[in-house]
Each structure stands twice: as structure tokens, then as C-alpha cells.
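Below you'll find the structure I mean.
The other protein chains are all here in position, but one chain of the complex has been omitted.
Note that the chains are named A, B and C in the order they appear, and that numbering of residues resets to 1 at the start of each chain.
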Amino acid sequence: MTLLFLLMLAGYAFGAVAAVLSPTDGVARRVSALGAVVGGGAGLGVALAFFALQVPLVVEVPALLSVADGLAFRLDALGAFFLALVGLVAVPCSLYGAGYSEAYDGRYSLRFLGAMLNLFLLTMSLVPCAGNVLTFLLMWEGMSLTSYFLVMTDTDEPDTIQAGAWYLAMTHGGLALVLAAFLLLAGGAATTAFADLRTAAATLSPATRNAVFLLAVLGFGSKAGLIPLHVWLPRAHPAAPSHVSALMSGVMIKLGVYGLLRVGLDLLGGGPAWWGALLIVLGAVSAVLGVLYALMENDLKRLLAYSSVENIGLVFIGVGAGFLFLSLGAIPAATLALSAGLYHALNHAAFKGLLFLGAGSVLHATHTRDMNRLGGLIRGMPWSALFFLIGSLAIAGLPPLNGFVSEWLLFQSLLPGIGSSATLVAPLMTLAVGILALTGGLAAAGFVKAFGITFLAIPRSSAAEHAHESPRSMRVGMGILAVACLGLGLAAVPIMSALGTVLAGHAGLPAAAPPLGGGLSLTTPGTFARMSPTLVALGLVVVTAGVWLGVRFSGAARGLRVGDTWGCGRIAQTARMEYTSTAFAEPLRRVFAELYRPTKDLSIDFHPDSRYFVQSIEYRSEIVPWVERYLYAPVIERVERWAVRARAIQSGSAHAYLTYLVIALLGLLTILLVRGA
Amino acid sequence: MVGYALEATQAALALGLAPGVVGLIRWMKARLQNRRGAPVWQPYWELAKLFQKEVVVSNNASWLFHAAPFVVFASVVTATFLVPVLAVPLPFDGIGDLLVVVYLLLLGTFFLSLAGLDPGSPFGGMGASREMTVAALAEPTVALAIFALALGAGSTNLGQIVARTMTQPGSALSPGHLLAFGALFIVTLAETGRLPVDNPATHLELTMIHEAMVLEYSGRYLALIEWAAAIKLLIFFSLLGNLFIPWGVSMALTPATLAIAAVSLLVKVVVLAAAVAVLETRIAKLRLFRVPELLSVSFVLALLAVTSSFLLR
Amino acid sequence: MSSLFPQLCVLGSSLVLIFGLILLWRRSVAAYITAFRWQSLVLSALTAIVAYFGDDPELYWVAGVLVGLKVLVIPRLLRRMQRRFAPERELTPYVNTATSLVIAGLLVLFAYAITRPLVALSQLPTRAGMPLAMGLVLVSLFVVISRKKALTQVVGFLMLENGIALLAVLGTYGIPLIVELGVFLDLLMAFLVMQIFIYQIHETFESIDVEQLNRLRH
Partner (left out) sequence: MTTFALLLGPPLLAALLAAVVRPYRPVVGWVGAVLSLVSLGAAVVLWRGVLAGAVPTSGPHEFLRADALSTLLAFCVSVVGSLAAWLGPGMGGEDDYDGAQARRFRIFGSLFTFTMMFAVTSNNVGFMWIAIEATTITSALLIPLHVTKASVEASWKYILIGSIGVALAFAGTVLAYFDFVSVAGRQAEALNWTVLMTWAPRLHAPVTQLAFVFILIGYGTKAGLAPMHTWLPDAHSEAPAPLSAMMSGVLLAVALYAVIRWEAVVNAAVGTEFTDGLFIVLGVLSIAIAAFSLVVQRNYKRLLAYSSIEHTGLMCVGLALGPLGTFAAMLHLLNHTLAKSMMFFLAGRVLHRYRTTEIGGVSGLLRTMPWTGGLFATGVLAVVGLPPFGLFISEFALFRAGFGAGRFWLMGLVLALLAVAFVSIIGHLNRMLYGAPAAGTAVGEGSGWPLLPLGLCMGALVVLGLTLPAPLRTLLDRIVEIAGR
């Protein structure tokens, strides 16, 4: 296993170094992909080997980072799960990237891109392996920094620079909070190794524990993209090259969940009920607002990014329910909820990775992300369309794909809470169930829009009309993830059992979790509900085949004629008559107008001679998320105001400067006088 | 073995009965409006005729347009295997619970909406957009109504819910149950495209939803979609009938009880169909943008249902 | 005899301080230079007195250097600059004369307050002058921040140095000679560099009004 671990390091390191040293961009593209695939595969191997052998992996290099307990990696089950998640998405994304980044040949440095991609994957793989605080922070920040550089690839777009600034600002703010959380935790510990922190955490005062938890929620939440800390996400994810977006959305934000579980569950060992409640509320808000903003997006990748906010919200609902049940002593329910959250995280990695890769193919073929300029791509790029459809079905939580299974499990994990006797738990869970369902429905609507407007109907621009299928490496990358979406759904039973072991032993969870199913069925604790994803899938397939055969051979007419679309007697059907992305979302925009508060700007030019003839009508509408308007804008404004004040200090007058000096002197002397007296 | 046979029978029954239910509602509506109305079995003739006609497909449509009717139909048929139409416990009960049924139906809606967008017709887009809006907004109600039931029964699996209500008849009249019934009834109207949410009798209004979406379909494809819609209605009726008023559902697989079950099912369906018919004659269609208000009423009902369930426990 | 020494010290210190205050109520730079010259002279005399009474021959050297540097060389250079930039007068200080004098008084009071531990600690007959020396330090700082002309500021800075030197003489009969000489060298260099800059300011800004030096901000 250590060998595999070293192979992982070597793979990524090779990719990074070879990319920098390669003679041409084409070589750089290929060697970096090779390194990343080897590294990712080895990472996945390490994780699987861990689950198979159950031996912890320990790699320590005390000579490095000797200022705080050395570089230390200790892989446990929780870390192995997230390592597997990284590897799972890294391999297809790297393959995909080999083809995708061809478009950058000659425009941007592919050597740099390849090296950064490998370093990004490397640091991301090492975050869940880290065994002490400094190692963790180093990898964590390495991950942020490399991904920042990856975001800053396409710098000809003015938005990219802004996105990068937002990203780095938010992620650094997050780091500060995480750092504070860890160091607060380390206050009473001998070293900063996680094992020591765990022992020390028990001796901390409740107030300190709460502070650590809150800091961790905010710090890791900003990486995970929880509302209201999500503002960087819809900016940075679309700006990055698509395979990087897939990695960021699919994997990186999950490491926020990892961090929270590591601190909240592993190190702190759970806490009072309100911790869980807080997570549920944050998760619910993120889920519903995330999907609502996703619905309003016309930019395909921004839509996907907001949808990541939604899904991370769902994960947090599960995790929060786990914390809550843990505090109530309902162990089986807690196991279910936490496993459901993790399972959803895994699934989201697969389908969101797939969707971003699909969006990348669209971007690759048409050079636009604006859905109002797309359409009809299913003809030019059938494979990409199929893969995107699979991803859409999965993310909409429809059977028989993996998203459905984890949503079902999330529902089921909230149910015991409605039955709880603790005050406020039941109402909270009830609302969470409502939100979960609403989110599911809205996500379905959102992805009908994403897929339907992008891939179906008549192309809305010539770029979309002449779209071509992606090269093979990209199709293979997407194919792997599409298969994963199917496979993760079908293999739900073994996966859920494995997830039980991931959490076993942490925070009062029993070392051997009760199995959540047997044979082909998932069974929730107390046989509350049973469901077999495999058989549902099988049923659907059999019935569909049956129906098709039935229709085919029952003597029904077989005639088929191709004609124009019916258009109320109009002659020709053009793309301008189609429903657009904006139009599709209009009903929901009206329903949730209170939330969106769109700005409207209607300007009508009349004919100069008569105002009964309209020359042109221009209608603009924009939605500024209220989080930004009411939370970030005032803060930014205040900082800027203070900055202007601070600037006034440097007024240019030497007299003023000397006055400060004298005042400082007299001030300190006065303090001395007062204290002496 | 008997169980599997029963599953097959049940599915066949649902398939067979469904167009009749649609015909029944139409007929009753006509009578209520002092018209003679088409016979109850008129939908069967329509389906048969549609199956015999050739399909006309838009030149903009892709393979998805061809696949969608099969997926839609298959999803509702799969759902019939899970819903207790005649008897509990069904052998497939462990495969899926009420949530699975709901998501299977959503799968159909999803594909139908995509198919609506596919030919590029503005009507299709309009219908798809509205259908998804209604479906999304109905979803929380469904989930909460299910949970109100599940809380009482201690399970979301349908067989369990039915069995529980049978053993504790009093629970059928508990406020939670009644409120959940109301909520689910409204959702039934919304999901199956009945008044006041949608008008199934027209495709010329700009407010139409379902009909706009399937406007481009013809021939056997349209037949499959119409049939699937009818089955969906029947599924909702049997859910309403058998989950809330389970009496008559067979608990043992004897011919006698099954016969009783069949009769009781028929009675329940007729009663519900009559209720829908009366409702549809009495009220006008809501403006599209007032539909969410109706759905929020149903959501509140469902919320109250859950609340009273755990308050009274 | 024994009471003469402390009295001389207080008298000398008072004179030194009073020459400092002249900067606050006169307006002409020439007067400032004169005041500085006299102040330095009193200071070196006082140093010599301390050398005599304290029986510390090293201090004669210090007194000698003081005379050479601060009574002869620096005032002459100052005078030359003042003539060159002839009509430079401190017409509109930031703080007017009356207020300045009140503030100076308060500063001297403050100096008394903060030097109380020094006076309490010291056994030397010279200790009574220490508050006045500290007062001069503070008053010089006030001069530097309230007067606009570069030359005035230089004089203020030189007086600040005088204040510190007075403090050293009164508090400890001077610091070790070698250090003292180094300090004088530094002082001379600093003064020369300031002089260079004043010429440069005059060249580039065509005035030595420090007010104009406010291009660099933020």
C-alpha cells in the first residue's frame, strides 16, 4: 500500500515535471495526462487497498515541516473515502483534459497548465491523507493555490481575472478560519498531530469546542460553497478549463465536507444538537437557493456551478442530520444520515464531473457557454449529448441512476427525525424534507432546461449548428463517469455497507455499523423502508424493452413520416421562435420573484413620427443574488471606507507625520504615567 | 409464485382499466353539463385508432423524441408494480416504496418535457417549462404527504402503510390522514393535468400545459403517451383510495378477497372519478401564475398533516 | 559652594529651555539661529560647570566640541542658508504664538511629571535640571511639528539634540566620551545631509516651504 502511495506521488510528480520539461505543447498535454492518470489510478488503488486490508497507511517525514511536527500522512477510513473520490474523478478528467486542452495550444502555456493540474491533483489527494495540522494546511492551501492558477488559464476573458480574485479571497478567508479552528483546538495539545488533537479536544471547554466548530463550519463551508460563502463558486468554476471545473466542483468542494467531518466528527467527536441543526439549516438554505439560482442561469457552466451549491447543501443536510442524531444518541439513524451524505458526495462527484465535462465538450465545439446561443447539439455531438443526458438524469435524482439512490437515502435519513421527541427537531426535519423534495423537483426542472435548451431543438447560432463531436479522449473521459453514474447506483448496497465502515469508530459510532442492506435491497434502520436500486433499474429496463417489443410486434402501424413542426400555420420554423433558456425559467422566476428581485429595464423606441409605431424594444433583466447585495457589498463598502480613511493618514504633510510620532510618544508616556500613579 | 402472478394481474388491470377511468370522467362531466357525452369506452377506441395511424415527426426532432414515449410509458408501468392496486403485501414491495413511485413518475415527466422541447416548437417549450414548474412545486407536498402517512405506519413502503391502517382503523380518520389526503388530492389534480391546473380538453389555449407539450406527437407515440397519462391518473387514484381508505384491499391471496378487492377498487375509482368530474364542472381553470398558490395550499395541508402526525403521536 | 552647583545647574537649564521657547514667539529665522547659538553656548558652559564641580575632565572635551560644533560651525552654516533663502520668515505657523506658548508650558509640566522617577532616583546635585531638559526635548518636538519652514525644523531638531545632551550631562555627567564623540559626528553628518537636501528642495521646488512637499501621499 505504501508502494501504491508512492506511485501516486510519483505519477503526479512525473506529470508535473514532465509537463514543464516537454518540448512542445502537444507532448505537455499528453505527459501531464499520463502522470495524472497514473497518479489518480494509484490514489484510487491506495483507497481500495485500504478498504480491502484495513491497515492504516502511515508515511512520516519529520525532516520536512519540522517547525510543527513534520510532514505526516496517516490514512484512515474517512480519508481513504475522500482519496477514492479524488482518484475516481481525476482519471477521467485527466483523460478528458488531454483532448480538451488542445484548444489552448499556442494560446496559453500548456506546460504550466499540465504541471498545475498534476500539482492540484497531488495536493488534493494528500489533503485527506494529512496526519497533522501543518501538513493539512499545506496541502489544503496548495490545492487552493494550484486551482487558482488553473482558474486563471483563460485570462483573455475579463471575467476570469475577477473570478480569480474572488476565488482567492474567499479561499484565503476560509484558510484563516480553518487555521484558527485548528490552532484553537491545538491549544491544549502536546503536538498538532490529529491523534493528539483528538485527545485534547475532550478536555476543552464547551465554549471553545463551539468556537472551533463554528470556525470549521465557516472555514470549510467556504471551500464547500455553502451559501452565503459560495460567492466564488459560480464565478471560478465556469472560468476554469472544463476538466478543472469538473475536478473543482466534483472533488475539491467535497474536501470541505471532509474537513468538517474531520474536525467536527473525528477530532471533536460530535457536539450538542444545535451543531447538527445549524448544518441542516445551512444545507437546506444552500440547497434551495443554489438550485433556484441555477434555474435562472443562462450560462451552462454557471448553472452547473450553482447546482453544485445545491448538492453540497444536500450533503450538508445529511451530515447535519448525522450530527443531530448523534447528539440525540440515535446511533443507527446517525450512521444512516452520515452515510447518505457521503454517498451523495460520491455520487455528486460522478455526475457533476460528467456534466462539467459535457459542458466542456459543448464549449469546445461551440466556443460559447450561453445557452441562448446553443441548441440542437444532439445531432452534431450525439455521444456528448447522451453522456450529458445521463448526468442530467442522475443529478435530477431520477431512477435508476445514482443520484436517485442517494436522494432516497437522504429522505429516509430525515424520517427518524420527524419521529423524534426532542423539541424543534421534528419541525426542523419536516422543513428539511420539504426543502429536499422542492430541491429535487427544481433540479429536475433545471436540468430539463440545461439539457433541453442546449442539446435539443433548432440551433440558435451558427456555432451551435456546426458543432462537432469531441475527440475520443474526451469521450472516453465522459464515458467512464457515465458508467460510474450507473454503477454507483446499481452497487448501492455494497457501497453503503462500505460507507458504514468509513464512519465506524468516530464520535461514538460503533466500530461495526449495522449493515444498511443485504442482498439487493437497502434497508433503513428498523426496516423502516426498503428499496432495491438494482431491481428498480432492472424493472425499468425490462418494462421499457417489453413496451418497445410490444409496440413493435403487436400489429401497431409502423409508418413514420417526417414533416415540419406544426406552427399554427406559420410557414417556416426558425430558431428565433423557440423557447429560450430565459423563457423556460420564466414561470419559476415569477413564482420566486420575491427572492430573485430581478431588476427590469424596458426601453421602447418609438417611430419619430408617431408613437403608435414601435421601432425597437429592449428589455433587460438582471438578478443580483441578494447575498451579494446585502452581505458582501456592505462589507466591501465598509472596508473600502476604512481604507480611504487609512489612506488619509498618509496625507503627504511631514508635519502631520511628525505629529503622529509625537502623539504616539506622548500617548505611551501618558499611559506610563497613569499606570505608575 | 402466486404473488408474481398477482403483480402481473395488477399491472394488466391497471393498464386495462386506465383508459376507462378517463372515459368515465369525461362521460360524467358531460352528463353533469347536460350533454350526452361519448361512451365510457371511447378512449379505448381512440387508443386503438392512434396505434393504427402513422407517426408524423418533426424534422427537428432527435432520437430522444422517439425514445421518450417508451420511457414515459415504461416508467408508469413500472410504478404499477409497486402500487397496491388489489392486494398487500406484494412481492415487489421491497423493491421500492412510495418515494420510488413518485420518482418514477417524475422520470416520465422529465422525458416528456425534453420531448416537448425537442422539435423546437414554441408550444412544446411552453408546455415543458410549465410542466416542470408544476411538477417541481408539487414535489414538496408529495414528500410531506408521504411522510405524514409513513410516520403513522412506521414505514414508507406501501404494503406496510396499507396494513397498518387496516389494523388501526381509527388512524384513517386522524387529522393527519385527512389533511394528507387533501394535499395529495390537489397534487393529483396538478400532476395529472386536471382542472383547475390544466385543462385536458383543449389544446388551443395558451395556458395549456400537458397538451402543449405533446402537441408534436401523433400515432402510436401519442397513444403511448395518452395511455401513460391515464395510467398515471389511475395510480394516483389507487394511491388515494388504497392508502387512505384501505378497506377492501386483499390481505390474503384468496380468490374471494381478491374479488372483493377488485370491486372495492372499482368503487373507489368511480367515487374519485365522480369527485374529479364534479370539481371540473364546478370550477374554472386557474390563471397559470396562480397555480403556485394552489400548490402552496396543498403544501400547507401536507405540512399540517405531518405536524398533527407528530403532535398526536 | 555645595548649593551653588545645583543652583547653577537649574539656572543653566532654565536658560537653555528659554532659548528654546524663543522659537515659539519670534518669527524670523535669523532670530532662531541666534537663539540656537546662545543655547548651545549656555549648554557648553553648563557642561564645563558640571565638569568642574563633578570633577569629570572628560566633560571639558565635550564642552569644547560643543562650542566648536554648535556655537561656531553649525550656526554659521545655518546663517549662510538663511541668507541665501533670504526672506524666509515663519509668518504663518500651524499654531499661533499664544497657543504655542501655552502648549509649551503644558509640555514642560508634562516633562516634570514623567521625570519624577528620575529625580527621585538620582543622588546627583544636578538632578533638578532634568525636568527642564526633558521639557526642552518635548518643546523642540513641538517646534518641529508646528513650524512650517525647513530651516526652522532643522533648528528644532538641533535643539532636540541639545535637550538630550543636557539630559545626559545633568543625569549622568555625560555619556562615555567616545560615544559622545560618535554622536557629535553623526549629528554633524545629519546636519550636513539635511543642508544638502534643503539646497535640493530649493532647487527642485524653488522654495523651502515644506508645505509644498505633499506630492507623495496614500
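Criterion: contacts are C-beta pairs under 8 Å (C-beta built on N, C-alpha and C of every residue); 3 or more make two chains touch, one makes a residue touch a chain.
Just so we're clear, the structure is a prediction, and the values are computed from it rather than from any experiment.
Taking the full assembly into account, the omitted chain touches A, C. Remark: the omitted chain is touched by one listed residue; of A:L184, A:A463, A:L538 or A:L560 this is A:L184.
Residues 114, 117-118, 121-123, 137, 141, 144, 150, 153, 157, 160-161, 163-164, 167-168, 171-173, 175-176, 179, 182-183, 185-186, 189-190, 193-194, 196-197, 200-201, 203-205, 210, 213-216, 218 of subunit C touch the missing chain (whole complex, contact as defined above).
The set of subunit A residues touching the chain not shown comprises 63-68, 134, 137-138, 141-142, 145, 152, 155, 158, 160-161, 164-165, 168-169, 172-173, 176-177, 179-180, 183-184, 186-187, 192, 211, 639-640, 642-647, 649-650, 654, 656-658, 660-661, 663-665, 668-669, 672, 676.
As a convention for this text, only the chains that are shown with their structure count from here on.
At the far end from subunit A, in terms of centres built from Cα atoms, lies C.
Note on chain placement: the centre of subunit A and the centre of subunit C lie 68 Å apart, centres being C-alpha means. Centres computed as Cα averages put subunit A at a distance of 35 Å from subunit B.
Residue positions of subunit C touching 2 or more other chains: there are none. Those residues of subunit A whose C-beta lies close enough to touch subunit B in the complex are 375-376, 378-379, 382, 385, 389, 393, 396-399, 404, 407-408, 411-412, 415, 418-419, 426-427, 430, 433-438, 440-442, 444-445, 447-449, 451-453, 456-458, 521, 526-532, 535-536, 539-540, 543-544, 546-548, 551, 554, 556-567, 573, 575, 577-579, 583-588, 590-591. Contact residues on subunit C toward subunit A in their complex (touch as defined above): 94, 110, 113-114, 117, 138, 141-142, 144-146, 148, 153, 210-211, 213-218.
Within the complex formed with subunit C, the residues of subunit A that make contact are 647, 650-655, 658-659, 662, 665-666, 669, 672-673, 676.
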